[in-house]
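Written out below as structure tokens is the structure these notes cover.
Every protein chain except one is present and positioned as in the full complex.
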């Protein structure tokens, strides 16, 4: 299940092996909801479009976080949006093992007035990234509360990664 | 009107030729509304500041999208904000033909509560980019609904492009 990493003889699990070890399977890659690319690769970086969680074309758990979507559900949406982003990356890169480092994550949380725990929601995205990529998955991050998101999504996650 | 592109002998219209072919003229480059640069170029990338549409110094169609600004007007504002961004790029690069690829577009829509069609507004920006740059103009994108924007603008568009 684990493959050899580095030339030092040490054994480091690859990200895809870690993902499998967590019992996770990537969802189908996302379908763009407009004129954009799921991922653009240029200059050793991959820009991943903002991900909102859909299941068979429908938004999962739409609404405002706090009033309509509990924080823990929103945190899981952030995790699932990140898995969708990894799926988009896998499709274009062939494998998530080509991701060298996660540089930045932007987390937009559709928030009821007064909801101020966007950072807890965002941990749903970045906990997963650290689980899968180790410290290379610990990104710079910005988390903000927005008034609404496309199609009523509760959470949107945007990724920037370095690739090899 | 069209120039030769590539070494394969094919004829590809340049972005500036495509722009002209669409009957479009770039507006005057934007004037910064604070301590920032319209465009910063570094390492083969050009970072374009968030563009809000002004005409002779006044915000065009201010207000919240849905309650005060119809979606189709907002979509046109996204298109015009993008043209302003291209104008800023032309000023610093000499020509938009030096734009190699559009990497990322951020679209911020000042939204009435419950408005969830930010992706349709954002198409105003990215439809134009694909019209002008072809597939090199199809970027990664994040679209979100914000509570308000500087000077009451309804839409703000931010661009990141690779240049040669």
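A and B are the chain letters, set down in written order, and residue numbers restart from 1 in every chain.
Rule of thumb we're sticking to: a residue touches a chain if its C-beta (ideal position, glycine included) is under 8 Å from a C-beta of that chain, and two chains touch if they have at least 3 such contacts.
Fair warning: this is a prediction, and the values are worked out from it, not measured in the lab.
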| In the complete complex, which positions of chain B touch the hidden chain? | 33-40, 42-43, 45, 47-50, 106, 108, 110, 146-153, 156, 158
| field | Contact footprint on chain A, counting only the chain that is left out | value | 44-45, 101-105, 111, 113-120, 122-123, 126-127, 129-130, 138-147, 160, 162
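As a working rule, only the chains that are shown with their structure count from here on.
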| task | Would you kindly tell me how far, in whole Å, the mean C-alpha position of chain B lies from that of chain A? | result | 26
